[in-house]
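As you look at this complex, bear in mind that one protein chain is not there, while each of the others sits in place.
Then we have chain A:
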Amino acid sequence: MRPHVSVLRLPRGPDPNGRGFDPNSPRFIALCPTTISASTETGTDSVQIREEQRARSVLRESFLRTLIAMTNKQVQFHMYERVKVEAKFGASDIDVLNFQVSELHTPIGVQKEALLRCQDVISYSFDL
């Protein structure tokens, strides 16, 4: 009976909570260009980078706070193909790919529970 080749471990499977592409991986850090121009200029001083990072943090935090503020509120969604719908906002998934909504008013009726695909949404508004 021939022995089986040994393995150190099994291949790692997908993370059930996210889509991966770890931003802390060496490849990501080396290859991922930043989107704000200050960071891509050569000879940028560290003060500018810190300012930029502060701005990013503020914007990100504001966005996350809007998601919290929207919970259980009536939100109007402006979508592609000139679609405008209104619904009660429930929650977003972790990658902001889908919004969970209730009582979605659409041109063809009211959907009790629905998921809105974020990439189809152009903008949304709600009253604070």
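Keep this in mind: a contact is a pair of C-beta atoms (placed from the backbone, for glycine too) under 8 Å apart; a residue touches a chain by one contact, two chains touch by 3 or more; residues count from 1.
Rule of thumb we're sticking to: contacts and distances are computed from a predicted model.
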Omitted chain (choose from "Retinal outer segment membrane protein 1b", "Basic helix-loop-helix (BHLH) DNA-binding superfamily protein", "DNA replication complex GINS protein PSF3" or "Serine-threonine kinase receptor-associated protein") - UniProt protein name: "Serine-threonine kinase receptor-associated protein"
Missing-partner contacts on chain A, residue numbers: 2-15, 19-23, 25-28, 30-32, 95, 97, 119
